[in-house]
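Please find one structure pasted underneath; my questions will follow.
With one protein chain removed, the remaining protein chains of the complex are shown where they sit.
Residue numbering begins at 1 within each chain, and the chains themselves are lettered A, B and C in the order written.
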Amino acid sequence: MAVVEEKKVGTWEKLASIDRRWIFLVSFIMIVTPLIYPVKLPIGISPETAAVYNYIENLPKGSVVALSMDFGSYLSENYPQARTVFAHALKAGMKVILMGMWSYGATITSSFMIDEIRDYAERTGITQITSAMATYGENYVNLGYILQAGTGVMQLAEVGFYPLLFPKDNYGNLLETLPFNKFGKHITEFMAADLDLLICFAAGTPGIEVYRNYWWATGRMTHLAIGAVGVSVAGYYPLMDAGIIIGIIPSTRGALEYDQLAGMIGASGQSLGAMDAQSLQHLFIVVLLIIGNVGTIAMSRRRREA
Amino acid sequence: MAKLIAMDLKKTVPVTLAFIMGIFGAFAYFYYTKPTADVLANAIVFDGVMGSMAMGISLINISLIHGRNVQRKRKGWFFSLLLLAVMYFGLIIGLGAMKPFIEETGTKVQYYGLFDWGTESIGYFLVNAITNPASTTVFSLLAFYIASAAYRSFRVRGIDSAILLISGSLVLLGQAPIGSVIFGPGIGTLRTWILSVPNMAGSRGCQIGIAIGAIAMSIRVLFGYERKPTLGGMG
Amino acid sequence: MGITSILGGLVSAEQEWGLWKGRIGSLVILLILASFVIIYLRLAKTRTLFIRKLPALDAVDEAIGRATEMGRPVSYVPGLGGIDALETMCGMVILGEVATRCANLDTKLIVLNRNVLVQPATAGIVRDAYKAAGKAEKFTEETVRYIAPDQFAFAAGALGIFKREKPAANMLIGRFWAESLELAEVGNEVGAIQIAGSSSMAQVPFLVAATDYCLIGEELYAAAAYIGHDPVLTGSIAGQDWGKVLALILMVVGVISAWVAAGDMWLKNLLYI
Partner (left out) sequence: MGFVEYASDIGMALIILCAYSFLYKENPFYRIMESLYVGGGVGWGLAYSLFRFNQTLVPFFKDPSSLWWYTIAIFLGFFWYTYWSKKYYFLYRIPLSYGIGLSIGTGLYGSVYSTFIAQVTATFKGAGATPLETFNNILITIGAITAVLFFYFSKEHKGALGFASRIGRYFILIFLGSAFGNTIMGRTGLVISIVSELLKDPQWMMIPLVIAIFMVVELLKRIGYLREFSPTIAQAFEVPAKGETKG
């Protein structure tokens, strides 16, 4: 702490230069306490999340919704979004394709997401989901990893799913052996245009810009939505305004909003207690901003007096 | 003409190759002919295969740097030795982790080894005890650094920093449920308005600027004015 | 059937030959923007063109000077992007200049790389800069270090090196993702003057907040041309400004026509033919 030799540093000035480690310690306490003693504050629904929910609700039964799992092993923002949208799509009677451009998200996370949603559906007794998930490959299929992000997505639009890009699904079953079809058209004949909605759960690059450049820009498939990580939410509003995407699910909060919209609390695996921890940390940062500025004003006033 | 005659592999070929591939790539996107479209699709896969051949550089480079640390017993050589040991151990384990590890608990965690040495369990430990938690935790350090960065840099010194502070705090309060508890639901709609109007306009202006800058940089590199990236001009 | 039968491999969807439908507008705009840049590249050979100061670039010399006085190293991260990302190319161009100045002033330079292909490229640039300054022996394998391919393994390694080597100047110029704030905050913690530059708009807010100088979006591309003080390249930045004039004209005309004839989106359709 900057100690001014001749003038005793007033308590106000100390506010301007608190040591980082106190901030880290208080942040840690702010985050841990609500996890142990949750308060469960209510959440408002933002229009961007409602847009995605309503889009799926208005799709005719049997339409194909694709979930592009473009995130890694950090399961705090995109994974809850993917879980709740996957559960809602099955509950709404849609056919769901899981795939992705990030190897961990597309192959490993998609596998245990299916199991976790099956357990959730059995636990909470949502029959539409349990029946939809009865046989693998009937109402949902996990195609796994798109090898070359740019080329692969381009081929999905130009050449099609089968045989080059997805000869087998994520578990090694040959695609032609799976019963997955859309009103009679088998998955082996699918092109990007056959998908009614693709939600890209993007943690970074490769992400929505690949689908924008190779699907939206070429006019092959223009129904895109995004499950966004907090940092890039602000940057996606221009895409939504330009009509490139129909909606944005913003960070963990979006997943919890989607839970409430779909009437399936817990589908995203996030508890309201986690949101209380978020609230406390947000509040602490606002307090920090105030303290910092009070300290700065005090220092500038002392400098003006001296 | 003299320049063309003195063409040698070091300088001119890289720049020319970049130019040819650039013009071809752009042409194939604007003027459709079956051969060029097919050649482009193959050229992209060609680039993918050639690019992924370079994966070994990471192993060699790290072995060189940390190997020399150990050899010369530089400060912290112990950690370099540990790094090299775990690296080669992880490579051998990874090559042999063919089968998915957890069958019975249903979560078929699939590992992809080239061979079947039965090292899935050690592979599971390496991924779930070291790499995943470490990467998530180092990522989560950001939550603490964001608090200290906000505290340190959002100080009102003029209009600019005031705008930064106000827009940041409003969006921040609008996002967390506690914001609407204190200031009522209005803050949520205010946050959505800030994000979809002023924020959107500012972000749009930057994106247009970036598109223009990217095109200018592409022209400079393709036409060989900017030689450093293709190292065409270097000695 | 023609080339593909000889070449074999992938076959793309059949389509009517000729100018791609819906992309003619883009082609025209691209040719206009490209010609602006080329015209000014040629024009700059004869006329000196005024380009406003980029404060971040002037700070580069100041930062390297400070590092030399304090006898502490200069650290440089050319971003985490791939070799083919334009931002990484800007990072490499600016690195070339920084390496030359560090070589002349005998300041220790540390370059931290994450991408497998950027490592040899940046090593080549720094080695040539040291050779040009006649200090080839100063270039050791410690100068340009490859840390790790994984994003946060790189961040973990880089944070440790910042804390241990305590650089007096830290430059983060290139394509960044979430780890940009960590690099900037720890750089500040060890007391370095920090100059950042990126057009990854998701990370610019953190670089602006946590570093002393920041090149935002298009300024990074302008800086890559400006830093070498090569009049031809600096001239081409004026070509970028004409691109902005084109964007402004299109926007003004489009907005006026939107106000006047509400439904008729003639300009939008024109651009998308």
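As a convention for this text, a residue touches a chain if its C-beta (ideal position, glycine included) is under 8 Å from a C-beta of that chain, and two chains touch if they have at least 3 such contacts.
Source: prediction; values computed, not measured.
K.L.:
I'd like the shown chains that the missing chain touches, ordered by label.
P.N.:
Among the chains that are shown, those touched by the missing chain are A, B, C.
K.L.:
Looking at the whole complex, which of A:R21, A:K40, A:K185 or A:R301 touches the chain that is not displayed?
P.N.:
The single option touching the absent chain is A:R21.
K.L.:
Pick out which of B:P35, B:G51 or B:G67 touches the chain that's been left out of the picture.
P.N.:
B:G51
K.L.:
Of the residues in subunit C, which ones touch the absent chain?
P.N.:
Contact residues on subunit C toward the absent chain are 7-9, 23, 25-26, 29-30, 33, 49-52, 83-86, 89, 117, 120-121, 123-124, 147-150, 153, 156-157, 159-160, 163-164, 201-202, 204-206, 208-209, 216-219, 222, 237-238, 240-241, 244, 247-248, 250-252, 254-255, 257-260, 262, 265, 267-268, 271-272.
K.L.:
In the complete complex, the non-displayed chain touches which residues of subunit A?
P.N.:
Spelled out for subunit A, the touching residues are 21, 24, 28, 31-32, 35-36, 74-77, 103, 147-148, 150, 164, 209, 212-213, 216-217, 229-231, 233-235, 238, 241-244, 250-253, 274, 277-278, 281-282, 285.
To be clear about the criterion, only the chains that are shown with their structure count from here on.
K.L.:
Would you kindly say which chain has the C-alpha centre located farthest from the C-alpha centre of subunit B?
P.N.:
It is A.
K.L.:
Could you tell me which chain's Cα centre is nearest to the average position of every protein Cα atom shown?
P.N.:
B
K.L.:
I'd like to verify one number: the distance from the centre of subunit B to the centre of subunit C, where each centre is the average of its C-alpha atoms, in whole angstrom.
P.N.:
The mean C-alpha positions of subunit B and subunit C differ by 14 Å.
K.L.:
Could you list which residues of subunit C touch at least two other chains?
P.N.:
Each of 10-12, 178, 201 in subunit C touches at least two other chains.
K.L.:
At which residue positions does subunit A touch at least two other chains?
P.N.:
Residue numbers touching two or more other chains: 20, 155, 158-159, 234-235.
K.L.:
Which residues of subunit B touch subunit A in their complex?
P.N.:
Listed in rising order, the residues of subunit B that touch subunit A are 41, 44-45, 48, 106-110, 132, 135-136, 139, 143-144, 146-148, 150-152, 154-157, 165, 168-169, 171-173, 175-181, 185, 188, 192, 195-196, 199-200, 203-204, 207.
K.L.:
State the interface residues of subunit A toward subunit C in the complex, per the touch definition above.
P.N.:
20, 155, 158-159, 164, 204-205, 219, 231-232, 234-235
K.L.:
Sort out for me which residues of subunit C touch subunit A in the complex.
P.N.:
Residues 10-13, 22, 177-178, 189, 201-203.
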